[in-house]
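Complex shown without one protein chain; remaining protein chains in place.
Our next item is chain A:
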Amino acid sequence: MTIRSDRDHGQRYRPRMSCLKKLEATVVQMQDPSTGVKGTDQKLNVTIIPHVITGQDIVAWITKNMNIDSDEAQAFGTMLVAFGYIYPLQDHKKLVLRPDGSLYRFQTPYFWPVQKWKAEDTDYAIYLAKRNIRKKGVLDAYEQEEYNKLHKWMNHKWDFIVMQAKEQYHAGKARQKADRVVFDCQERAYWIVHRPPPQTHSAMDYGLDRHIDPNAEEKKTYDYYRRIIIYTQQAVMRSRVKSSVSLGALAKYITTFKNHDPFLVPCLPSNPWQTDDDSYWELNTPDVEIPTKMRVERWSFSFYELLNDPRGRADFKIFLKKEFSGENLAFWEAAEELKWGTAASMSEKAEHIFKTFLAPGAPRWINIDGRTMGLTVKGLEHPHRYVLDAAQTHIFMLMKKDTFYRYLKSPVYKEMQKKAISPAPHNFSEAQLQQNMRNRRPSIDPIITWQKEQEEKAKAEAASGPVDIKKLMASKLDRK
């Protein structure tokens, strides 16, 4: 019995099943005569099966030696059974570990998954044929089906298979009855793992093979090293931040958002998944009129949070309108649409943006520095997806560092904070919860919501034409 050298624990390219090595180490420990799981002899009909262990002893051993909860120990034990390192004597088709008096035995290393990987169809055919020889009609329905299939596919080697089966059968007969019974159990357990009965799965199933062999040595050519050198040089030159600063920022983010994390602090009025009441979602729709206090608070955390929330962005727009500086956000939104839009619409959008925001005397002219303006206008001669990046970043930073803070201090925001609601927590009785469960409300199809949004957007664009600065200034001068 040799371990195939070209297959590493059942995976052609790399040890995806390296976990089996660790499992084996544990199994070996469990079989230690002094510190392992204690086994006893069990009487089965007229034979005595040695080294039988109970489910609860296995769980207890794992709990103690691996220092984990009994629940986790049971799950770990189930892995041992699923991979065939331990097999059940009763209900042998269900490969789980029962933490009670159910009987199990350690599988002999000969049948460990890594040793005889991959379980060959030829061997399975021999196994089924052998059992058929011993006693006709002993195969289960699914086994009979497999047997018939194999007979068909392997018809050309069927004589060989029958011959092998007969030899193994006779060899088995020569053994002592007790040994034979044990071996039969072990072999049966092996095949349950590798040829699972219907409605069960095999733990050996690892999914698809990978395409590229990462162990294949990439040819170490001149180019290979040159690539690494260029990349590493750039990496060395890259600016880094001190760990204390960046880790501090990560921790700060967590602290800032702690109260908004439904897993840490219950959301109000209640978590829809827990109480089957969807008020939380109703109160937080993208276009709700009065948002909740939590939501309004979140807008103050960062400019990104404000913009990311449609309701927050709408409130910000109201503020900008009062300040007559809506063109910055409008430009930013238009630039986003260009960046993420279809390739076909790009040049048209670029032209529209130029006419509306960048051209001298444009109706919604944005105030960016000369250099950026020059670069952008030049780039627009041959527009591509990222042509507005420089201008967009400039405007974004302007809004983030100045406008955003003025917004937070503005009457618009303060009023929103006052108006915002604080829903009281639900306190459902058991009966009410049951009722909620029966009456889970469906919601509007997102397609309809999207269509409505698009309609609203079109209306808003048509209604609020661009503010003509020249006319506005002219009218102000007139009044003076």
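We take it that contacts are C-beta pairs under 8 Å (C-beta built on N, C-alpha and C of every residue); 3 or more make two chains touch, one makes a residue touch a chain; residues count from 1.
Note that contacts and distances are computed from a predicted model.
*Asks:* Determine which name in "CP12 domain-containing protein", "Potassium voltage-gated channel subfamily D member 3", "Myotubularin-related protein 9" or "Guanine nucleotide-binding protein subunit beta-5-like" the UniProt entry assigns to the undisplayed chain of the complex.
*Replies:* Checked against "CP12 domain-containing protein", "Potassium voltage-gated channel subfamily D member 3", "Myotubularin-related protein 9" or "Guanine nucleotide-binding protein subunit beta-5-like": the hidden chain maps to "Guanine nucleotide-binding protein subunit beta-5-like".
*Asks:* Determine which one of A:Cys267, A:Leu358 or A:Met416 touches the chain that has been left out.
*Replies:* Among A:Cys267, A:Leu358 or A:Met416, only A:Cys267 touches the chain that is not shown.
*Asks:* Of the residues listed, A:Tyr110, A:Tyr225, A:Phe324 or A:Tyr405, which one is in contact with the missing chain?
*Replies:* A:Tyr225
*Asks:* Can you tell me which of A:Phe76, A:Tyr124 or A:Tyr147 touches the chain that was removed from the display?
*Replies:* A:Phe76
*Asks:* Using the touch rule from the top, list residues of chain A that touch the missing partner.
*Replies:* 13-16, 18-19, 22-23, 66-69, 71-72, 75-76, 78-79, 201, 205, 208, 210-214, 218, 220-223, 225-226, 228-229, 231-233, 235-236, 238, 240-251, 253-258, 260-264, 267, 271-274, 278, 280-281, 284, 303-304, 307, 336-337, 339-344, 385-386, 389, 393, 396, 440-443, 445-450
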